[in-house]
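Attaching a single structure in structure tokens format; questions to follow.
Note that one protein chain is taken out, while the other chains of the complex remain in position.
Per-chain numbering from 1; labels A, B, C, D, E and F assigned in written order.
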Amino acid sequence: MTPSEFLATVLGRPVEVKLDTGVVYKGVLASLDGFMNLVLEQTEEFVNGKKTRAYGDAFLRGNNVTYISLQKGAAA
Amino acid sequence: MTPSEFLATVLGRPVEVKLDTGVVYKGVLASLDGFMNLVLEQTEEFVNGKKTRAYGDAFLRGNNVTYISLQKGAAA
Amino acid sequence: MTPSEFLATVLGRPVEVKLDTGVVYKGVLASLDGFMNLVLEQTEEFVNGKKTRAYGDAFLRGNNVTYISLQKGAAA
Amino acid sequence: MTPSEFLATVLGRPVEVKLDTGVVYKGVLASLDGFMNLVLEQTEEFVNGKKTRAYGDAFLRGNNVTYISLQKGAAA
Amino acid sequence: MTPSEFLATVLGRPVEVKLDTGVVYKGVLASLDGFMNLVLEQTEEFVNGKKTRAYGDAFLRGNNVTYISLQKGAAA
Amino acid sequence: MTPSEFLATVLGRPVEVKLDTGVVYKGVLASLDGFMNLVLEQTEEFVNGKKTRAYGDAFLRGNNVTYISLQKGAAA
Partner (left out) sequence: MTPSEFLATVLGRPVEVKLDTGVVYKGVLASLDGFMNLVLEQTEEFVNGKKTRAYGDAFLRGNNVTYISLQKGAAA
């Protein structure tokens, strides 16, 4: 499964996105574009593991992304 | 909804923009260009959650943007 | 008003320019080019809100700019 | 063995990936693309040598990679 | 006066160049190229306002430049 | 001897590679590509002069390289 195919499998599912700054965003991956810009729904922000923000949809700019994975406990 | 479509839906509305430095800007999103440069109206700057500046229109350069979301409480 | 149109409206006027390093420069925006390189007149440099330098014209390189706004109190 | 040939030899095998931030990810290298974006399976995250996360598949963005090597003890 | 025109006016004159690291170089601006690489003559280096080096000609790489201005006291 | 010619002379020999982060890798330079991606054999990692890792082959991404030199004591 290529990186792009992997990203397609997590569309519409609860993901965890870590940025280069170490901040983690959790939410449902609504969409993704060629620059790895993301739209998350029901977004929550975690700094050092502590929830610091919760809000609806958020646009995350792609060039800061470190990793994207399914949220723990989300059906594989 | 693709990332670009999402950004179109928040034009003219109260948004929160976080930059890579962690500084947050709140204001009405007046416009946005292909480089993600933004113009905010009634702009306020927050550093570590504390308001540090309030001024009218501001041009924010796109390459520092981490996320853009509707301000909490803004009609979805 | 697109970002470029906004920048055109502040040409020749007293602006505040914040760089990615957090340092703020105030002066009259004399000119601006496509790389967002700026020339300010009657330039003053502020570090953590304290004035650290005052000099005439200064060339500021564009790729460090975080925001550009009219100086507080400048006629909108 | 060129760098690309080396990467081909570790596909499907347990690798250790260090990012520019110093954070280390261990997992089976499922795939890799031209931008050095990676998909790891059975991924574990280590910060200063301590395991901080364990989850299934993860997409790691290529532009933060410092090194990729076979995990210690993995058959050469 | 466009940014390029400004730079042309300070060629051959005593300038102050601040780099992104905050280090300041003073000297006569001998030349400048399209990448903003500079050659200064009678170059002095200042770190936190203290002179740390003085030497003849120096080549400064352009991509670290924050600002260029005439040295204080230099005839406008 | 141009930089590329120098790199050709150290292929297959024990080298020391310092990355922008200050971390040093020692090993036999097996190969190198146009992006300065490297493959080292019998790789050892040193942080602040202390050996922190030793493993077989490692792929080092080129864009973090500060310098490459023959290891001290290696036949010139």
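Points worth noting:
To be clear about the criterion, a contact is a pair of C-beta atoms (placed from the backbone, for glycine too) under 8 Å apart; a residue touches a chain by one contact, two chains touch by 3 or more.
This one's a predicted model, so the numbers in the text were calculated from it and none came from an experiment.
Seen from subunit F, the chain kept out of the figure touches residues 1-7, 10, 16, 20, 22, 36, 63, 65-70, 72, 76.
Residues of subunit E in touch with the missing chain: 19, 21, 23, 25, 30-33, 37-39, 43, 55-61, 63-64.
Definition applied: only the chains that are shown with their structure count from here on.
Separation of subunit A from subunit E in touch steps, taking the shortest path, is 3. With centres taken as mean Cα positions, subunit E sits 35 Å from subunit B.
In subunit F, no residue reaches two or more other chains under the touch definition. Taken chain by chain, the contacts run in an open path, each chain touching the next and the two ends left apart.
Inter-chain contacts, as defined above, occur between A-B, A-D, B-C, C-E, D-F.
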